[in-house]
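Quick notes on the structure that follows.
Only a single protein chain was left out; the remaining protein chains are all shown in position.
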Amino acid sequence: MTLRDLVLVRLGVALNLVIGQIVAALLLPVYLDSVGTILVAALVGPRAAITAGLVSQVLNAVISGNFSWLPFALVQVVIALYAAAAARLGLFRRLGTAVPAGVGMGFTAAACSAPISYFLFGGVTAGGVTAVTTVLRALGAPLGVAVAAASFSTDLLDKAIACALVCVVLRSLPRTLAARFPGLAR
Amino acid sequence: MDVRLAGIRFSYGAVEALRGVDLALAAGEQVALLGPNGAGKTTLTRLLVALRRPSAGRVTVGDWEVAHRRPDEMARRVGYVFQHADQQLFARSIEEDVAFGPRCLGLRRPRVGPVLEELGLAAVARLHPYDVPAPTRKLVALAGVLAMEPRVLVLDEPTAGLDRPQRDLVVEALRGRARDGVTVLAVSHDLGFVAEAADRVVVMREGRIAEDRPVRELLWDAPALRGLGLRPPATVEVSVALRLGGRPVRTAEVVEGMRGVKWRQAPE
Amino acid sequence: MTTLVTLERVSFGYPGAARPALTEVSLEVRPREVLLVTGPAGAGTSTLLLVATGFAPRVVGGTLGGVRRLAARRCGVVFARPWTQLTGLCSTVRDEVAFGPASLGLPRAAVLAAAARALEQLRVAHLADRDPSQLSGGELQRVVVAAALALEPDVLALDDPAAELDPEAADALYDALPSFAAGGTAVLLATPDLQRAARVATRVIGVADGRVVADGRPAEVLTGTDVALLARAADCPPPFPVDVSALLGRIAPDASRRGHDPSDAPPAGSGPDPGATAR
Partner (left out) sequence: MIGYVPGASALHRAHPYTTLAAAAALLMGAFAMTGPLEVWVLVAAAAVFAAVGGVLRASARTALLLSLPVWVLLFVLHGLLGPDPRVAVGPVVLSAPGLARALVLGGRLAAIVLGFLTALAAVSPHRLVEAMTADGAPFGRAFLLASTLTVLPRMRERAARILEAQQCRGLRLRGSPLSRLKALVPLALPLVLGALAEVDEQVLALDARGAASGARRTALEPPRDSTWQRALRWTLLLFVVAAYAWKFWRLRR
């Protein structure tokens, strides 16, 4: 990776970890903690995006102490690859395609995270998801169904908004900045 | 519009940033706030827009109790220009960005055009804010606040990084607002700017108001300035060197005092 | 005297920009000079610094036209915001300053010696063991300049290096520039702060709209310092004096008496110290 790629990866990681501050101030029920990964995928490419995703996961662990979530790094890799593919197809150019792409990303991410959550952690992971899982389980749903339903319901909204936001960012880039990213012109 | 702070105390955890501040600013007054880093200047200004709540004391802006207001409500009366205001821009053109504040307030006919004109931004109005140099972005942020037509203006280091022509535009804009009764409070280290754009200087030290004097008194008080790590502005240096009377501080006053000076040709 | 940088009718445009940032610029940079590049906002002063030090287009992209000869082995660059210029890898100031020489793979002793020299030169040796993230902006910017100097650059470009500093720290930084030049480095400086720059510059390049419009000694070229603007407004014939002592030199002896009224003058000792003004 070039120095520029490294600095952009660092930016993406910082965005992943800091955007939550803004989301929390607005009391929105999402994390958007892969916005930076998606942005890096669109601006630089899959390799940088995977790096951003993995580093974010490790940093998250270092900051929160929740090292047991490290296996979810796999989900970050999947998101990065999906986002890079979506960017190459030009899906982030318009909100009309970015939001469905985000929903698809949510599906893909949940399809990855639910099994990890089920097999490695017995369905108990991050706060919000676990609460939904517990409620569903108490209502009589089998554990596997409860975990999957909780993962999908949270991920779809989260990734749809994240992709929409990245689309808005890309559309708002000034010409001089956009010209630094030859990938965008495609 | 009148601004009043009475018996203000404020702490960040165990650190007391403001230790009993009383200050009254009258409508149309232009006041500069000086002091070393950590004296509590920025904290004080944040109280005026409800971004911080004092642990004791009262802040009023006109007939509003600031304690009962949110920052976005205070925006109707108090315009706050942040030190790194160039970091708050986001719209796709400068004129759109300047219109953001007025739109949030629901102003029906925002005066975006005249404000851009006033700050010399008319030619770049359609450019993306990040396609102009950072100092110009700073002017854009100021324009965004002026377009909200606040009755009180609070500015944090408004001239840092600006060149002299840009600074002169800021000075003119502030003077114009003050003539219309807007109260202007500017935190600044730039004494050239203070000389032009303040009638009164408040000096803070360790969370208290240490001095509160007319601008021409403080700027002619070299020991007091040295104590703040500041040098007199060029206007005062020239006036002292030429022994001009009447303690002039503004360019126009000094030029007036220099009238009749006989110039020599430059030595080869 | 050797020439470190030669530009002959050089043009430069950023990627995606509608107009070139520089047009047919010719310039020579020689050792031991403090060269102030000045012009209105957006005139291309920052770009000229990057082109003259070889960082544009190599690092920022864009297209270069004309002839550029870089005899300088190494060039350093410092920007206004100190926090964008830290490596983020170093937990002490000493490491941060040593990063450059260490990156070149110099032996450990040479790296530490270079860092120590640079720390001393910027008077930040006492901060060597501190964590850079804990320093004030003024301290940090001096560390950033020391880090650039540790590589012993032939050309050091400073793009408004004191914009984020308080007046005392800004004075200290500008006052250190002549000592860099004395050590053989050419200092390229772009800043709107003409008052401070006028005190240290040995030569001034005026830039407008991407073209060089003036090149000469400060007294000949600098027309925008506060004192020069005052003199101009008071009908002084050009060239305008750049500072107070130059202004006094331009006034005919009997003139200073006019307007002087003892009753209005400040009491003894309370006026600004004239010694300080002539600095």
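Note that the chains take the letters A, B and C in the order they are written out, and that residue 1 is the start of every chain.
By definition in this document, a contact is a pair of C-beta atoms (placed from the backbone, for glycine too) under 8 Å apart; a residue touches a chain by one contact, two chains touch by 3 or more.
Everything quoted here is computed from the prediction, not taken from an experiment.
Visitor: Could you tell me which shown chains are touched by the chain that is not displayed?
Guide: A, B, C
Visitor: Return the single residue from A:96, A:122, A:144 or A:183 that touches the missing chain.
Guide: Selected residue, touching the omitted chain: A:122.
Visitor: Out of B:75, B:125, B:171 or B:244, which residue would touch the omitted chain in the full complex?
Guide: B:75
Visitor: Thinking of the whole complex, not just what is shown, which of B:51, B:67 or B:252 touches the missing chain?
Guide: Final answer for the missing-chain contact: B:51.
Visitor: Applying the definition given at the start, please give the residues of chain C touching the unseen chain.
Guide: On the chain C side, contact with the omitted chain comes from 50, 55, 59-60, 75-77, 79, 81, 83-92, 95, 98-108, 111-112, 133, 144, 147-148, 151.
Visitor: What does the interface between chain B and the hidden chain look like in terms of residue numbers?
Guide: Contacting residues on chain B, toward the hidden partner: 46, 49, 51, 70-72, 74-76, 78-80, 82, 84-90, 100-101, 104-105, 130, 144-145, 148.
Visitor: What residue numbers in chain A mark contact with the hidden partner chain?
Guide: Per the touch rule, chain A residues meeting the hidden chain are 1-4, 6-11, 13-15, 17-19, 21-23, 25-28, 35, 39, 51, 55, 59, 61-68, 70-71, 120-124, 130, 133-134, 137-138, 143, 161, 165, 168-169, 172-174, 177, 180.
FYI, only the chains that are shown with their structure count from here on.
Visitor: Return the chain pair with more inter-chain C-beta contacts, choosing between A-C and B-C.
Guide: Answer to which pair has more contacts is B-C.
Visitor: Calculate how many whole Å lie between the centre of chain A and the centre of chain C, each centre taken as the average of the chain's C-alpha atoms.
Guide: Taking the mean C-alpha position of each chain, the two centres sit 44 Å apart.
Visitor: What residues in chain A touch two or more of the other chains?
Guide: Within chain A, the residues that touch at least two other chains are 175-176.
Visitor: Spell out, as numbers or ranges, the residues of chain C touching 2 or more other chains.
Guide: Where chain C is concerned, no single residue meets two or more other chains.
Visitor: Give every residue of chain B touching chain A within the complex, in rising order.
Guide: Within the complex, chain B touches chain A at residues 90-92, 128-131.
Visitor: Across the complex, what residues on chain B touch chain C?
Guide: 36-37, 132-136, 160-166, 189, 192, 220-223, 225, 229-238, 240-247, 251, 254-255, 257-267
Visitor: For a test of understanding, state which residues of chain A touch chain C in their complex under the given definition.
Guide: Of all residues in chain A, those touching chain C are 3-4, 10, 175-176, 178-180.
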